[in-house]
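Removed: one protein chain of the complex. Kept in place: all other protein chains.
Our next item is subunit A:
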(Lines give C-alpha, C1' and ligand atoms only; values in the text may rest on other atoms or scores of the structure.)
Protein backbone atom coordinates (compact mmCIF):
# COMPACT_ATOMS: atom_id res chain seq x y z
CA UNK A 1 0.00 0.00 0.00
CA UNK A 2 1.00 3.59 -0.64
CA UNK A 3 2.41 5.73 2.09
CA UNK A 4 0.18 8.66 2.93
CA UNK A 5 2.24 10.29 5.63
CA UNK A 6 5.86 9.80 6.60
CA UNK A 7 7.32 11.34 9.71
CA UNK A 8 11.06 10.89 9.72
CA UNK A 9 13.05 11.54 12.91
CA UNK A 10 11.11 14.67 13.73
CA UNK A 11 12.07 16.81 16.68
CA UNK A 12 10.17 19.96 17.51
CA UNK A 13 11.27 22.23 20.22
CA UNK A 14 9.77 25.53 21.15
CA UNK A 15 12.24 26.42 23.83
CA UNK A 16 12.61 30.05 24.72
CA UNK A 17 14.98 31.84 27.05
CA UNK A 18 13.11 30.84 30.16
CA UNK A 19 12.49 27.17 29.62
CA UNK A 20 13.32 24.33 27.36
CA UNK A 21 10.37 22.54 25.86
CA UNK A 22 10.79 19.67 23.49
CA UNK A 23 7.33 18.82 22.26
CA UNK A 24 8.39 16.07 19.89
CA UNK A 25 11.47 14.01 20.44
CA UNK A 26 12.85 12.14 17.43
CA UNK A 27 9.55 10.74 16.22
CA UNK A 28 9.35 8.34 13.28
CA UNK A 29 6.00 7.26 11.98
CA UNK A 30 4.35 6.04 8.82
CA UNK A 31 0.69 6.06 7.89
CA UNK A 32 -0.51 4.04 4.92
CA UNK A 33 -3.23 5.08 2.56
CA UNK A 34 -6.69 4.16 3.87
CA UNK A 35 -5.44 3.43 7.36
CA UNK A 36 -7.31 4.43 10.52
CA UNK A 37 -4.76 5.47 13.12
CA UNK A 38 -5.62 6.65 16.60
CA UNK A 39 -3.11 8.61 18.66
CA UNK A 40 -3.68 8.72 22.40
CA UNK A 41 -1.81 10.37 25.21
CA UNK A 42 -2.69 12.89 27.87
CA UNK A 43 -2.34 16.65 27.77
CA UNK A 44 1.16 17.80 26.95
CA UNK A 45 2.19 14.48 25.43
CA UNK A 46 2.86 16.19 22.10
CA UNK A 47 0.00 14.63 20.18
CA UNK A 48 -1.50 17.92 19.01
CA UNK A 49 1.90 19.22 18.05
CA UNK A 50 2.43 16.11 15.97
CA UNK A 51 -0.96 16.64 14.32
CA UNK A 52 -0.06 20.18 13.33
CA UNK A 53 3.08 18.88 11.64
CA UNK A 54 1.06 16.65 9.36
CA UNK A 55 -0.37 19.50 7.31
CA UNK A 56 2.44 22.01 7.60
CA UNK A 57 0.84 24.21 10.25
CA UNK A 58 4.08 23.61 12.12
CA UNK A 59 7.43 22.74 10.60
CA UNK A 60 9.84 20.35 12.31
CA UNK A 61 12.93 21.75 14.00
CA UNK A 62 14.79 18.65 12.86
CA UNK A 63 13.78 15.83 10.56
CA UNK A 64 11.19 15.76 7.78
CA UNK A 65 7.48 15.24 7.37
CA UNK A 66 6.10 14.32 3.99
CA UNK A 67 2.54 13.98 2.84
CA UNK A 68 2.03 11.81 -0.25
CA UNK A 69 5.71 12.35 -1.00
CA UNK A 70 5.58 16.14 -0.62
CA UNK A 71 7.89 17.56 2.01
CA UNK A 72 6.15 20.05 4.30
CA UNK A 73 9.26 22.23 4.25
CA UNK A 74 8.70 22.91 0.57
CA UNK A 75 6.88 26.24 0.60
CA UNK A 76 5.56 25.90 -2.95
CA UNK A 77 3.74 22.73 -2.03
CA UNK A 78 2.20 23.91 1.20
CA UNK A 79 -1.31 24.52 -0.22
CA UNK A 80 -1.27 21.22 -2.05
CA UNK A 81 -0.35 19.48 1.21
CA UNK A 82 -3.15 21.20 3.08
CA UNK A 83 -5.61 20.16 0.40
CA UNK A 84 -4.45 16.51 0.65
CA UNK A 85 -4.36 16.47 4.43
CA UNK A 86 -7.36 18.26 5.92
CA UNK A 87 -7.72 18.99 9.60
CA UNK A 88 -10.61 19.17 12.06
CA UNK A 89 -9.97 20.96 15.35
CA UNK A 90 -11.23 20.60 18.87
CA UNK A 91 -13.50 23.60 19.27
CA UNK A 92 -16.31 23.53 16.72
CA UNK A 93 -17.06 27.22 17.25
CA UNK A 94 -13.60 28.40 16.36
CA UNK A 95 -13.31 26.76 12.98
CA UNK A 96 -16.53 27.80 11.32
CA UNK A 97 -15.97 30.92 9.26
CA UNK A 98 -19.27 31.85 7.64
CA UNK A 99 -22.72 32.70 8.96
CA UNK A 100 -24.56 30.11 6.87
CA UNK A 101 -23.76 26.40 6.81
CA UNK A 102 -23.41 26.08 3.05
CA UNK A 103 -21.20 29.17 2.84
CA UNK A 104 -18.88 27.68 5.41
CA UNK A 105 -18.56 24.40 3.56
CA UNK A 106 -17.83 26.35 0.39
CA UNK A 107 -15.00 28.22 2.12
CA UNK A 108 -12.33 25.58 1.44
CA UNK A 109 -13.16 24.97 -2.22
CA UNK A 110 -13.42 28.74 -2.75
CA UNK A 111 -9.88 29.08 -1.45
CA UNK A 112 -8.75 26.42 -3.89
CA UNK A 113 -10.22 28.41 -6.77
CA UNK A 114 -12.75 25.78 -7.86
CA UNK A 115 -15.38 27.02 -10.27
CA UNK A 116 -18.79 27.98 -8.76
CA UNK A 117 -20.89 25.23 -10.34
CA UNK A 118 -18.56 22.57 -8.99
CA UNK A 119 -18.46 24.15 -5.54
CA UNK A 120 -22.24 23.86 -5.30
CA UNK A 121 -21.98 20.19 -6.23
CA UNK A 122 -19.26 19.57 -3.66
CA UNK A 123 -21.24 21.32 -0.93
CA UNK A 124 -24.24 19.07 -1.61
CA UNK A 125 -22.08 15.94 -1.63
CA UNK A 126 -20.31 16.86 1.59
CA UNK A 127 -23.54 17.67 3.40
CA UNK A 128 -24.90 14.31 2.31
CA UNK A 129 -21.82 12.48 3.57
CA UNK A 130 -22.15 13.98 7.05
CA UNK A 131 -25.93 13.63 6.98
CA UNK A 132 -26.69 17.30 7.46
CA UNK A 133 -28.58 18.13 4.26
CA UNK A 134 -31.54 19.72 5.98
CA UNK A 135 -29.28 22.25 7.71
CA UNK A 136 -27.88 23.71 4.51
CA UNK A 137 -29.33 27.18 5.00
CA UNK A 138 -29.16 27.33 8.79
CA UNK A 139 -26.89 29.55 10.87
CA UNK A 140 -24.09 27.53 12.53
CA UNK A 141 -24.52 29.07 15.98
CA UNK A 142 -27.99 27.55 16.22
CA UNK A 143 -26.69 23.99 15.85
CA UNK A 144 -25.58 21.59 18.57
CA UNK A 145 -21.91 20.87 19.20
CA UNK A 146 -22.02 17.54 17.38
CA UNK A 147 -23.76 19.13 14.41
CA UNK A 148 -21.26 21.98 14.28
CA UNK A 149 -18.43 19.50 14.31
CA UNK A 150 -20.04 17.58 11.42
CA UNK A 151 -20.30 20.86 9.50
CA UNK A 152 -16.59 21.40 10.14
CA UNK A 153 -15.95 17.89 8.81
CA UNK A 154 -18.09 18.60 5.74
CA UNK A 155 -16.05 21.76 5.17
CA UNK A 156 -12.91 19.63 5.06
CA UNK A 157 -14.36 16.89 2.85
CA UNK A 158 -15.47 19.51 0.33
CA UNK A 159 -11.77 20.04 -0.42
CA UNK A 160 -11.56 16.37 -1.40
CA UNK A 161 -8.66 15.42 0.87
CA UNK A 162 -7.03 11.97 0.90
CA UNK A 163 -6.39 12.17 4.58
CA UNK A 164 -8.07 13.93 7.50
CA UNK A 165 -6.41 14.66 10.82
CA UNK A 166 -8.82 14.97 13.73
CA UNK A 167 -7.35 16.87 16.65
CA UNK A 168 -9.53 15.86 19.61
CA UNK A 169 -12.76 16.55 17.75
CA UNK A 170 -14.92 15.08 20.51
CA UNK A 171 -13.27 16.68 23.53
CA UNK A 172 -15.85 19.46 23.87
CA UNK A 173 -18.95 17.45 22.95
CA UNK A 174 -21.62 15.74 24.99
CA UNK A 175 -21.92 11.93 24.67
CA UNK A 176 -24.53 12.04 21.91
CA UNK A 177 -22.53 14.59 19.92
CA UNK A 178 -19.46 12.41 20.37
CA UNK A 179 -21.31 9.41 18.99
CA UNK A 180 -22.44 11.36 15.89
CA UNK A 181 -18.92 12.52 15.16
CA UNK A 182 -17.32 9.11 15.67
CA UNK A 183 -19.90 7.53 13.40
CA UNK A 184 -19.10 10.11 10.73
CA UNK A 185 -15.36 9.53 11.06
CA UNK A 186 -15.75 5.78 10.70
CA UNK A 187 -17.98 6.25 7.68
CA UNK A 188 -15.38 8.45 6.00
CA UNK A 189 -12.77 5.76 6.50
CA UNK A 190 -14.91 2.83 5.36
CA UNK A 191 -16.97 4.38 2.58
CA UNK A 192 -14.83 7.20 1.24
CA UNK A 193 -11.49 5.43 1.83
CA UNK A 194 -10.10 8.51 3.51
CA UNK A 195 -7.03 7.97 5.66
CA UNK A 196 -7.86 8.96 9.23
CA UNK A 197 -5.54 10.12 11.97
CA UNK A 198 -7.64 10.54 15.05
CA UNK A 199 -6.24 12.13 18.18
CA UNK A 200 -8.23 11.59 21.31
CA UNK A 201 -8.09 10.78 24.97
CA UNK A 202 -11.22 8.68 24.95
CA UNK A 203 -9.99 5.09 24.88
CA UNK A 204 -13.30 3.74 23.61
CA UNK A 205 -12.77 5.67 20.38
CA UNK A 206 -9.55 3.79 19.72
CA UNK A 207 -11.06 0.30 19.81
CA UNK A 208 -12.00 0.16 16.12
CA UNK A 209 -8.77 1.64 14.80
CA UNK A 210 -6.31 -0.21 12.58
CA UNK A 211 -3.48 0.97 14.76
CA UNK A 212 -3.11 2.74 18.08
CA UNK A 213 -0.16 4.95 18.94
CA UNK A 214 0.43 6.01 22.52
CA UNK A 215 2.45 9.15 23.11
CA UNK A 216 4.11 10.40 26.25
CA UNK A 217 6.32 13.46 26.69
CA UNK A 218 7.08 13.78 23.00
CA UNK A 219 7.83 10.12 22.43
CA UNK A 220 5.92 7.23 20.97
CA UNK A 221 5.82 4.72 23.82
CA UNK A 222 3.46 2.07 22.50
CA UNK A 223 2.32 1.23 19.03
CA UNK A 224 0.26 -1.58 17.55
CA UNK A 225 -3.19 -2.99 16.93
CA UNK A 226 -5.73 -1.94 19.58
CA UNK A 227 -5.70 -5.46 21.03
CA UNK A 228 -1.94 -5.48 21.50
CA UNK A 229 -1.88 -2.03 23.02
CA UNK A 230 -4.83 -2.36 25.35
CA UNK A 231 -3.82 -5.76 26.64
CA UNK A 232 -0.92 -3.98 28.37
CA UNK A 233 -3.19 -2.65 31.07
CA UNK A 234 -0.43 -2.14 33.66
CA UNK A 235 1.80 -0.24 31.28
CA UNK A 236 -1.03 2.08 30.22
CA UNK A 237 -1.92 2.76 33.83
CA UNK A 238 1.67 3.62 34.53
CA UNK A 239 1.39 6.26 31.82
CA UNK A 240 -1.70 7.63 33.52
CA UNK A 241 -4.03 6.49 30.77
CA UNK A 242 -7.23 4.57 31.02
CA UNK A 243 -8.06 1.41 29.14
CA UNK A 244 -11.54 0.70 27.73
CA UNK A 245 -13.85 -0.25 30.60
CA UNK A 246 -14.38 -3.80 29.38
CA UNK A 247 -10.65 -4.42 29.06
CA UNK A 248 -10.18 -3.11 32.56
CA UNK A 249 -12.88 -5.47 33.81
CA UNK A 250 -11.28 -8.42 32.04
CA UNK A 251 -7.94 -7.49 33.56
CA UNK A 252 -9.40 -7.50 37.05
CA UNK A 253 -11.20 -10.78 36.47
CA UNK A 254 -7.98 -12.38 35.28
CA UNK A 255 -6.23 -11.20 38.41
CA UNK A 256 -8.99 -12.88 40.40
CA UNK A 257 -8.08 -16.11 38.65
CA UNK A 258 -10.81 -16.25 36.05
CA UNK A 259 -9.69 -17.67 32.75
CA UNK A 260 -10.23 -14.93 30.18
CA UNK A 261 -8.14 -13.69 27.23
CA UNK A 262 -6.14 -10.48 27.81
CA UNK A 263 -7.33 -8.66 24.77
CA UNK A 264 -11.07 -8.21 25.23
CA UNK A 265 -12.12 -4.84 23.84
CA UNK A 266 -15.88 -4.83 23.47
CA UNK A 267 -18.89 -5.78 25.54
CA UNK A 268 -19.89 -8.41 22.96
CA UNK A 269 -16.55 -10.17 23.22
CA UNK A 270 -16.80 -10.10 26.97
CA UNK A 271 -20.24 -11.71 26.85
CA UNK A 272 -19.01 -14.37 24.41
CA UNK A 273 -16.05 -15.25 26.60
CA UNK A 274 -17.97 -15.22 29.86
CA UNK A 275 -20.63 -17.52 28.43
CA UNK A 276 -18.00 -20.06 27.42
CA UNK A 277 -16.61 -20.30 30.93
CA UNK A 278 -17.32 -23.51 32.74
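A few notes on this one:
Basically, contacts are C-beta pairs under 8 Å (C-beta built on N, C-alpha and C of every residue); 3 or more make two chains touch, one makes a residue touch a chain; residues count from 1.
One rule holds for everything that comes next: contacts and distances are computed from a predicted model.
Missing chain, UniProt protein name: "Energy-coupling factor transporter transmembrane protein EcfT", from among "Lipid II isoglutaminyl synthase (glutamine-hydrolyzing) subunit GatD", "SRPBCC family protein", "sulfate adenylyltransferase" or "Energy-coupling factor transporter transmembrane protein EcfT". Considering A:11, A:61 or A:91, the position touching the chain not shown turns out to be A:91 (whole complex). Screening A:55, A:170 or A:247 against the full complex identifies A:55 as the residue touching the chain left out. One of A:65, A:156 or A:250 touches the chain omitted from the figure, and that residue is A:156.
Between the chain not shown and the residues A:120, A:221 or A:249, the one that touches is A:120. Per the touch definition above, the residue from A:29, A:50, A:106 or A:239 contacting the chain not shown is A:106.
Residues 55, 57, 79, 82-83, 86-87, 89, 91, 93-100, 102-103, 106-116, 119-120, 123, 139-141, 155-156, 159 are the ones on subunit A that touch the missing chain.
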